[in-house]
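Below is one structure; the comments refer to it alone.
With one protein chain removed, the remaining protein chains of the complex are shown where they sit.
Chain nomenclature is as follows: A, B and C, assigned in order of appearance, with residue numbering initiated at 1 for each chain independently.
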Amino acid sequence: MLKAAIVGATGYTGRELVALLSRHPGVRPFYLTSDSYAGKSFAEIYPQFRGSCELTLEKLDVKEAGTCDIIFAALPHGTSLEIVPHLLATGKKVVDLSGDFRLKEAALYPLWYGYEHKQSALLAESVYGLPEHNREAVRRADLVANPGCYPTSVQLPLIPLLQADLVEAEDIIIDAKSGVSGAGRTPKQPYHFPECAENFKAYKVTGHQHTPEIEQGLAAAAGRQVTLLFTPHLVPMIRGILSTMYLRLKPGVKEEDIAALYRKVYADEPFIRLLPAPSLPETKDVSGTNFCDIAFRADRRTGRLIVISAIDNLVKGAAGQAVQNMNIMLGLPETAGLM
Amino acid sequence: MLKAAIVGATGYTGRELVALLSRHPGVRPFYLTSDSYAGKSFAEIYPQFRGSCELTLEKLDVKEAGTCDIIFAALPHGTSLEIVPHLLATGKKVVDLSGDFRLKEAALYPLWYGYEHKQSALLAESVYGLPEHNREAVRRADLVANPGCYPTSVQLPLIPLLQADLVEAEDIIIDAKSGVSGAGRTPKQPYHFPECAENFKAYKVTGHQHTPEIEQGLAAAAGRQVTLLFTPHLVPMIRGILSTMYLRLKPGVKEEDIAALYRKVYADEPFIRLLPAPSLPETKDVSGTNFCDIAFRADRRTGRLIVISAIDNLVKGAAGQAVQNMNIMLGLPETAGLM
Amino acid sequence: MLKAAIVGATGYTGRELVALLSRHPGVRPFYLTSDSYAGKSFAEIYPQFRGSCELTLEKLDVKEAGTCDIIFAALPHGTSLEIVPHLLATGKKVVDLSGDFRLKEAALYPLWYGYEHKQSALLAESVYGLPEHNREAVRRADLVANPGCYPTSVQLPLIPLLQADLVEAEDIIIDAKSGVSGAGRTPKQPYHFPECAENFKAYKVTGHQHTPEIEQGLAAAAGRQVTLLFTPHLVPMIRGILSTMYLRLKPGVKEEDIAALYRKVYADEPFIRLLPAPSLPETKDVSGTNFCDIAFRADRRTGRLIVISAIDNLVKGAAGQAVQNMNIMLGLPETAGLM
Partner (left out) sequence: MLKAAIVGATGYTGRELVALLSRHPGVRPFYLTSDSYAGKSFAEIYPQFRGSCELTLEKLDVKEAGTCDIIFAALPHGTSLEIVPHLLATGKKVVDLSGDFRLKEAALYPLWYGYEHKQSALLAESVYGLPEHNREAVRRADLVANPGCYPTSVQLPLIPLLQADLVEAEDIIIDAKSGVSGAGRTPKQPYHFPECAENFKAYKVTGHQHTPEIEQGLAAAAGRQVTLLFTPHLVPMIRGILSTMYLRLKPGVKEEDIAALYRKVYADEPFIRLLPAPSLPETKDVSGTNFCDIAFRADRRTGRLIVISAIDNLVKGAAGQAVQNMNIMLGLPETAGLM
């Protein structure tokens, strides 16, 4: 069994990594760190792991992390930036789950993340870990920037459409909805049960930091700049993201062309499920899985294409995709521990 | 005290009408009908009314209904069509909460509602009861077609923009989200708790019957045909609708223009609340009220205008607006029983 | 209109007081204090009050509070203890919603609340505000200790049984369940949405501070000491308490005796609803109301009596009962603003 380090193991993505690796046939969680809970058992923080993961949480010791075969960094934005270079210096491969190494252009960080990014070399070196479209680069990568939850749900359905030039790149609207675990484990007023149960709202309208990440991925697919509108919403449920995407079909493109394209691109992808009409994605159908469910409808009345995708924000949108990337990086079967 | 008849009192809109009228200073629920529960007490069906509304449900007797000062029809689509003409024949004013008298063009009914509409005369005569934009016609109406929940949440924010020609009428996308009570009181698989708790999904994509109702209202405002895309979603909560609307600003139109317009049109409307930035509508803030909360953001990057509204689907989206219409029709203060 | 001060207006009970008093025919919220939000508008904290309560929150100034006709203290346990004496010194009547003046025996505070209570004189003077059993004392009181949420749900059904000696006082088990708003507005880990949605648990088993409050009330009813077992649970819902109470019938006591007793004691109480079989209390039936719904079953197999009650923890369990007490103290109709 290979050994995995999880730096920042007590957030929800850390917990999900522990859960997935505990069932993995080739890798096991071995070294878990936490600043706030060092000295406690992981199962004390997450009692569902009693009997299945009783590792003790430790303050990060980079050398210790370096004794593992793979290192996951599941840290807040801004913190990862400081720590990942040290982790890489151990010579081990790193999967970073923060946003700190996802954008290629350092100048975007002050605008969208609110901090100066001084690791341009690492930005250039890091590989964006969307395996369905970047598998070979992931295989060779030392540092994988694991995609954001929303960007995963958006890029998987939209990249093929832009690569094949079936939709207008200038007119993309994304209306996305996420469960509350997307906001992390730290208690805050908007996520206090009596505040967010029986409530629905949009947030960070026109300003969510996943916007440039999506634009970067779609621009690469389209071969030109993409500027789009992305509006996230908060759903009173624990897990899941549903993204509703509004596009304009290029003249002459028909519903069958979209269907044929998706089949060609995704027929052999183990984690993409194309839903035949009249089915539509629902978050509960992907809950706890690494699947991305995709459906679409062409609207003759308006000439619009509506694409809908569903993922589990903590699995395909975070820890599951990180394990998928790890599998590729370590030469394991890509679906190991994920089916 | 004036007397109100509620035909079809045991659905959720019927219940909400009883609740609102029980607190009304000038009108009281007097005659409640139900096909399935005739003979039972209303409080037996809805025990929260024990001690506050102990009326017995009766099979509809049109003459009895006609002894009341106002008649509400809270019946399923298709059923209202058959019954409302008889109610009108009593000479009393009727507020119909179904979709059966909302569309002016009879030919739209087979397409969107799935039935032939043979009451063209009533379609012509009925008044669409959106008081903020139709107050005088409501005052004189014998039959008010109470707007749908989604259409209310969409037309209140969009009508002024189209009337003032600040946005393109050709490029409107509406992404709407509703709590489960919008699906009515009859138990069905998709609304069974274990199916819709912890779940989020779109439904009736490109085919929801509220689409032509919204288009009709916006076309009247724009002075030309409007074809738009409307996508409803189901939120795991009981009440509330949040609509996120994507529009394209006309050249030269600025955020301040939108703000000024809304202030001019809605400053004196008792049930419209314009939220100043950085506030955004949330369904819990309008829960149980007749308010429609509205906010907007112009996105410089894409030239889009995002407008967001929140209502309680059962109040401003149904029974509350019906009472507002009743107040106008009976010459009572418009806010009576609604504040 | 009389004027009310609410000291600590931004917690959930404070908010509920503002809501109830905003609809009250004889009293209006006039002076709202908050330590953390002083200077902000109340509607900024609770946007549902936009347009209905736009008062500015202020740092507590005791003299200002004293210009009102009634003062509500909605402060945390331990803080009320320090502030209420000053409020009383203004000569105005005070309703305290904390636990600080509910127990007559000062020695119980270190055990159950974890602090020394040095205001024995006020403990003696304060009147326990359960109007159904203490109306006359409330009328004359300067300081009313408003009962706890759980104790209200338990004492209303059990006091008559113990007064009439129909059940054994030595064998009382209370299994109570509360919605999450009972834990207050401050975000904490156990009440973070992803932690308490889809979860159910007991808490403070054998050690909840409402235990001695219930025992004190039942002992007074029974005329002798009562020691009971009280186990609270957390339900993934916003509002509501359901208490299931297990008692042993005295020899020869029959179900009809219980029914007759309840009718005799509670027939004229406006806020008590006795449910005839087969009805059982449900929290949604009392949500947003000042009602306490009560039902019971005698179990022939075990000789036990099961009594079940439901209240809204924020209304009859807090703010609603406080307004009921205020009505009595100020000589207003007891149901004013509560129906």
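Rule of thumb we're sticking to: a contact is a pair of C-beta atoms (placed from the backbone, for glycine too) under 8 Å apart; a residue touches a chain by one contact, two chains touch by 3 or more.
All figures in this text were calculated on a predicted structure; none of them were measured in a lab.
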Which residue of B:S98, B:S181, B:T289 or B:T302 touches the chain not shown here: B:S181
Contact partner of the left-out chain, one of A:R185, A:R248, A:K284 or A:R304: A:K284
Of C:V235, C:L249, C:I272 or C:C292, the one touching the omitted chain in the full complex: C:V235
Touching residues on chain B - with respect to the absent chain: 12, 179-181, 185-189, 191-194, 196-198, 236-238
Residues of chain C (touch criterion as defined above) contacting the omitted chain: 173, 175, 177, 179, 195, 197-203, 205-206, 227-229, 231, 233, 235-240, 242, 244, 246, 280-284, 287, 297, 299, 301-302, 304, 306, 308, 310
For chain A, the residues touching the chain missing from this view: 47-48, 50-52, 197-198, 273, 275, 279, 282, 284-289, 291, 293, 339
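Simple rule for what comes next: only the chains that are shown with their structure count from here on.
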Shared interface numbering between chain C and chain A [over half = same, under half = different]: same
Mean-CA-position distance for chain C and chain B (Å): 37
Computed distance of Cα centres, chain B from chain A, in Å: 39
CA centroid of chain A to CA centroid of chain C, Å: 46
Residues of chain B whose C-beta touches two or more other chains: 197-198, 282, 284, 287
